[in-house]
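Structure first, commentary second.
In this view, the complex is presented without one of its protein chains, the others remaining in place.
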Amino acid sequence: MTAAAVEQDQVFAIAEEVFAAMVDGEPGHLRPWEGDVPAPAEPLAAWVDVHGELAGRAAVATDVATAHALTRALLGMGADEPVGPEDLVDAFGEVANVVGGNVKALLPSQGTLGLPQVRSDLPAAPAGSLTHELRLDWRGRPLVVVVSLFQ
Amino acid sequence: MRALVIDDSRTMRRIVAGALEDLGFSTVQAGDGQQALDLLESGEEVDLACIDWNMPVMDGLTFVTRVRANPAWRNITLMMVTTESEHGQIVRALAAGAHEYLIKPFTTDAIRDKLDLLGLVPAEEPV
Partner (left out) sequence: MSLTQDTFAFVADVVRRRSAIQLEAGKEYLVESRLLPLAREGGHAGVDAYVREVRSARRESDLADIVEALTTNETSWFRDNAPFSALRTHIVPGLRAERTVLDGLKVWSAACSTGQEPYSIAMTLTDVLGPGARFSITATDLSEQVLAQARSGRYSQLEVNRGLPAPMMVRWFQRAGHDWQIADELRRSITFAKHNLLDLPPAGPFDVVFLRNVLIYFDLETKRSILGRVHRALRPGGYLVLGAAETTIGVDGDWERVPVERGSVYRPVHAGAVPSPRPAPGTLTGATPAVPTAAPRVPVSGAPTSTWPVQPRPATTLPTAPRRPAGPAFEQGVTR
């Protein structure tokens, strides 16, 4: 394809909006990550697949501790409140779901979203996919948003 | 006033219900369109339903169609709360009978603004 249906800046804008509106309640806490992202000791990834004429995947990958912090922020929980595994998976999956839904709306043809998946590792995109990988800093924590358009 | 929050994500139900409660609503939740219909059929009375689109068993669009087909439920305000944000999707939802449409991600202010348009915000704002 000559031009990407989804541009890097658009993915950043979507991530910024999700965090500003729902996670932090105000903008300014999400920014590009400077330098290399350290390999997480306990990685966690959430993604949704987009089905349709143009198919792809939108994913959020980080470490378990950050995913916990994200869940607390989303649900307005206190720093000491325990986050159950179901809450964690649901909340982290929902972040990927909202990012994915907004990415889907950028595609030229109407697509459908799959259900969010949460695993320790992100599956590799098919060979030849166009991938944007945004390495982000959320409150000092590394978080990567990956959007792949399958060819 | 009472609101029915319908979404297959527990996280999202909690966020929406929390925002509505801050605005003075009491809330009840359902995980899909069928559960929501069952609640209404069992006599649950609500003023507002906030409805996700993509849900298992029965999606939000189908739920809207069913509610609008039932005269007993004609006074329920129906607002989609969804990531579906293509122009055509919004047109479809309004054509099916949804009164309002809120795109995810949303802020509490955005919900309040929409409810204001619908005349559903209580006269006194919470501090």
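So that you can tell them apart, the chains are marked A and B in the order they are listed, and the count of residues begins at 1 in each.
Just so we're on the same page, a residue touches a chain if its C-beta (ideal position, glycine included) is under 8 Å from a C-beta of that chain, and two chains touch if they have at least 3 such contacts.
Computed from a prediction, not measured in an experiment: that's the story for all the values here.
Asker: Return the single residue from B:I6, B:A36, B:I76 or B:I103 that touches the missing chain.
Answerer: Checking each option in B:I6, B:A36, B:I76 or B:I103, the one touching the absent chain turns out to be B:I103.
Asker: Out of B:M1, B:V28 or B:L94, which is the one that touches the chain we can't see?
Answerer: The missing chain is touched by B:L94.
Asker: Please identify, in ascending order, the residues of subunit B that touch the omitted chain?
Answerer: Residues 85-87, 90-91, 93-94, 98-103, 105-107, 109-110, 113-114, 116-117 of subunit B touch the chain that is not shown.
Asker: For subunit A, which residues lie in contact with the unshown chain of the complex?
Answerer: The list for subunit A reads 4, 7-10, 12-14, 16-17, 20-21, 26-29, 31-32, 34, 102, 105-106, 128-135.
The rule is short, and it goes like this: only the chains that are shown with their structure count from here on.
Asker: Which of the residues in subunit B come into contact with subunit A in the complex?
Answerer: 9-12, 14-15, 18, 54, 82-86, 88-89, 104-107, 110
Asker: Report the residues of subunit A in contact with subunit B in the complex, numbered from low to high.
Answerer: 17-18, 20-22, 25, 71, 74-76, 86-87, 90-91, 93-94, 97-98, 100-102, 104-105, 110, 112-113
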